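Each remark here refers to the structure printed beneath this line.
A single protein chain has been omitted; all remaining protein chains appear in their positions.
Chains: A, B and C, in written order; residue numbering restarts at 1 for each.
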């Protein structure tokens, strides 16, 4: 592990006398969401000093405009140059999945702390290389993190706490679904997201990844066996040059066996008409249960089965009290927060870990772990058989 | 009180050797609902033996048909004859409000136990006479009851228990609303319910009476001061002989001061588009709160503010456990019951009280009490001023 | 088909001059529910005249008491004698599953119309024999029906109508779950329901059968391929003579491919803490979606995606209007009905079909169909592979 090469590689920047310099790569949906988090995190949380130095994108005009709009001091078009700048300590990768590996590995090798949006990569091979690079970098004090932002929904962080405290007792089963409907219209046009070569997979990689990460996060558990199924309900869509074949799934189903003996069902769809962004999670334990829906992310349902039967029932906890994770920083009770602050919390935790010299979570290993599960779902679906996961 | 006249009046029938004989008067909506309760109560509850002897109505053919359909052994058209029959022990009055006083007083004087549908009467004077008759009859062991059936919704009975046990601490305020929409259509035709001379009042007497009874029932309290308002949004409607004036309210609002210091708001409407039969009750106490909606009558919302803030929230208690009032008699947990069984429970409690020789609740006094409040709401609305209730 | 034997078998009783005579076999949970339906159906619906003749059970005292309580004229202990009585035209079988085949076949051969509670039988072989017997009897005008009572929930009947009218367009996927929690407590004692030899299967046969029947009913479709999984979370339970092994599943998962190309996921559990009787159904189509939960059975969620996006949303339809299936017979709008009336509606439809000389639905064939699917789920779970259904 400690090859000579490593010795010459830069250690993590720990600027004693200046704020941490941040570069973000990508300014589309995720770039906008991450930028919003960087712009606001210090207004609410005590975080180490940092500066929004540079936003990187391919179109010089567009990225300059985005940089001005989203609070970045400057813009650039060549990520390679940016990630080696001395004034940059953190690289936040919001570029498309197929670019993750190259940028992340280069940035880690350059001694920059890296935050990368999920999925870790489009292929397992890339994800494994990234994870190896992250492990090496960590030894030099260079931190890395994958952006499963829903771990920072206060209601889900509270759910995690309750489960860890044993409030549910032994968890028996989990129902996780992520339902959207932006492809419900059979005439919705072809996009890169619907081609296997650019997107890797469809609903599976895009949203099942979130659902599976939540199962692992909430239960603190690992998957041992997988049974999966994929389907493409709308197999052809209008493209710019005529009808094109859709080559990714628009819905997926899986059951996951966990080390603890628990079983999770996962169901995701982009054609669930009327469901806009509905990540639904239900956890059933011996002593209690939890319910969650991302469309109503300020609420957690909790049933405490240790109370007298006469007064048991699912409680709607409005997760907006100073007693709840992240909430003391925000507004008085009952003043709900929006989806975007899952990213604000993520940046807060990322910066805090960097400052403390600790590994932020979820790590690339955890991201890779989710990729293994996704991969097993695909294989199981292709084989029409249940599959044991051997790697990780 | 013990005038010679009393001595000659019959004491309550207490048949030792035969089932109680029941007569019901009226076979419209309420007659159908009461009949259903009589037909089913013994299949679920341990009640004293009784027989559905006779159903009384004005139209001989129609009442005969109804009797056959609803489980009555025979039918009759003259209530005066029926209430003096030796084989009749109980008279259940489902006739229109303007007939209540005459029948109830005659039946009580004949020594029959009486159940009368709410409202007690259309006028305060009649209600007072009935209450006096009931008091006299009670001294002879003849029982009487007014049919505020919603006291027998299991969820509301549970609410009453929780409040009585102190689970809410001091109750500060109550929000009671009864919202319907069957008059929302401005072209809905004129009926007897919309004429003051036949109906007494509109939404006020018909549905505010239920809301007010619930406030009194749940809190076990009395009204001291009233502020009221009435409105008729649709002042004319098509009648059989042209446009007619609507002479009763179709919505009413009131605030009630209670002896305990609590305040209740009451709001009722027959033009609340989309609300079908929504008696909504919210009780806010120092230590907890309760929520209820009749359209979802198997559920009670309960917030226990003595729990840690982190896990507080309104619970949806599905009131369908054997531990809940009346439910042990029905189906396994989660198999919900319908609106009509509020009447089944009412008959069960009525029969049990008769068997035990105790006063069933709510008594005519309690019914009169509600009439006083309704009357004060009307006076306050007419005077445009807040009113102190002096009677009761 | 028309063998001499057939000629000697009795044709269906069509009593011209007397009411239909009904015998019910079994007086436990289902016997109580069916009896309730028989006792009440004629009070609400126009049905052919019938009489609750006899209730059959093994314990003479207990069945006599039940008969009196539930409205039957007499009781008996020998079903064989009863089903050949001349005054009996209908046999309603509420006995345990292992008795279904013998009774049903004998009754059909005796020319009695038969209603049998689900599941059709505990084994596929028995179910096939029953179906054959039903087909033969039908040729002689003797009708038969399996009691999937949830087809008679008004909200689900409305759902069926909306789908059949094309309001959802092409249905893509269905999520069906049936969640209960009566086995969540690991100390809940052993019962016959938890032994394979007496119960056949666990949650699968008991409640997945309802979920699967709903998928078939709502979509009017057939299953072509199945992937299944079973699990027993609590593998041992206290028995009367020490710890015993639980030999049936307490949870099951399946995906079903349908002829139309739709896919249904099915998930059932008896350890879903806090869920009491929650049959949840979600149907996602190109033009709209439907939501249902049996714990709130008077409501149907409906999203109409053909409306302008600005005003789309899931509607909570309170299925309590005269315009809704079965509801014109009951109470005014907003006065909700209970679970037990799914059976009342079932009897109504059964009697109507008998009167009309038509096949009531669901037929034994439909019941057998569900058994095939359940069987395939078990096989798929055992094989850890997806299975094509070849029979039916």
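A few points about this structure:
We adopt the following convention: a contact is a pair of C-beta atoms (placed from the backbone, for glycine too) under 8 Å apart; a residue touches a chain by one contact, two chains touch by 3 or more.
All figures in this text were calculated on a predicted structure; none of them were measured in a lab.
In the complete assembly, the contact with the undisplayed chain comes from B:386, out of B:259, B:358 or B:386.
Interface note for the absent chain: among C:302, C:330 or C:343, the touching residue is C:302.
The chain not shown here is touched by just one of B:189, B:238, B:261 or B:357, and that residue is B:261.
By the touch rule set out above, subunit A reaches the unshown chain at residues 29, 33, 35-36, 39-40, 42-43, 69-71, 180, 182, 275-278, 294-298, 318, 320, 331-341. What subunit B contributes to its contact with the hidden chain is residues 168, 172-173, 175, 177, 181, 184-186, 227, 229, 231, 233, 251, 253, 255, 261, 263, 265, 267, 269, 271-275, 282, 284-289, 303, 305, 312-314, 384-386. Those residues of subunit C that touch the chain absent from the view are 158, 162, 300, 302-304, 308-318, 321, 323-324.
By definition in this document, only the chains that are shown with their structure count from here on.
Of all chains shown, the one whose average CA position lies nearest the global CA mean is C.
Averaged C-alpha coordinates give centres for subunit A and subunit C that are 43 Å from one another. Measuring from the averaged C-alpha position of subunit A to that of subunit B gives a distance of 56 Å.
Centroids of subunit B and subunit C (each the mean of its C-alpha atoms) stand 37 Å apart. Residue positions of subunit B touching 2 or more other chains: 318.
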